[in-house]
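Please read through the structure below; I'll follow up with questions.
What you see is the complex with one protein chain gone and the rest in place.
Up next is subunit A:
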Amino acid sequence: MAELSTAPFLGTLRVHSVLYGNEPSRIDQAIAHLERAADIAIAGGVFSEISLVYGDCSPTSELEPAVVAYARPGSALHGVEYRYFDANLGSAQGHNRLLEDLVDDYVLIMNPDIMMAPNALVELAKSFVDARAGMVEAKQLPIEHPKEYDLVSGETSWAATACTMIPTSLIRELGGFDHETFFLYCDDVDFSWRVRLAGKKVIYRPSAAAFHDKRLGAKGKWVAGAAEKYYSAEAALMLAYKYHREDIVADVLKYFRITNDETLLAAAKQFETRRETGKLPMQIDPSHKVAVFQDGAYAPHRFVM
């Protein structure tokens, strides 16, 4: 119980997750993990109430039964709700939709395939002892992200929304995620940097573990899928542009063209189209106060995956 003693009382929490063609059995498992973590957080006096809302971007609403099966009496989850979007909104817009009616004190943005450790909610909450904590991210396993963080405070450049807790007041103040600019990737990097521009801290919490079912390819190499490759390439350009790093935009575009890789060329073309049609985002952070572009990443990394 000593572990719980430093966790503050944070009021109510709502967990948001956006679905797209997920395995029903994995959703079921994820909720079972969350339910137990909620049980422990409520018993530990960290939250008074925890609920869960899914937004589904899938082509059909066939995942609904997998979700609503958990809306049962006696659960630690005060409510389990399913909302069918009937459109592939992407993660950023999907989360923004869910945020529209959020009234709880805190929100946890979570991927639907995240399995939280039983103590993860309590551990995440502990970082909010610091009034300047704006975003607290759990450690993903078995592949831990290599971004650097302060060993004592946990402060870092950005937090992945695979499993991140945010005060509702702050996410409202910042207007949620920039879904106009980011579809699947870097919406969390952008949000993190706006959190920091607002004077708040982005904190990485290695004691809050969350299993994210990522796999490695042959020889332990990271293998990016086609969608990941395209959207992360597109997002890289948009992020560099938004944070006033035209030099990086130019370097990346040049590199994409040299590779002659179809996916990268498509991302470059999309960026150019947006530029030509005036659909690029408004630029911020002109003095490069928060944005980090280092070795192709958005934070100093401890190692290369």
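FYI, contacts are C-beta pairs under 8 Å (C-beta built on N, C-alpha and C of every residue); 3 or more make two chains touch, one makes a residue touch a chain; residues count from 1.
Here is the rule we go by: contacts and distances are computed from a predicted model.
Note on the omitted subunit: UniProt lists it as "Methyltransferase domain-containing protein", one of the names in "Dihydroorotate dehydrogenase", "Permease prefix domain 1-containing protein", "Methyltransferase domain-containing protein" or "histidine kinase". Residue-wise, the contact with the chain that is not shown comes from A:G220, picked out of A:P73, A:G220 or A:G278. The hidden chain makes contact, of the residues A:S17, A:N96 or A:N119, with A:N119. For subunit A, the residues in touch with the chain missing from this view are 3, 6, 25-26, 29, 32-33, 35-36, 40, 115, 117-119, 123, 126-127, 129, 139, 141-144, 146, 151-154, 205-207, 209, 211, 213-221, 224, 229, 233, 252, 255-256, 259, 261, 263-264, 295-297, 302-305.
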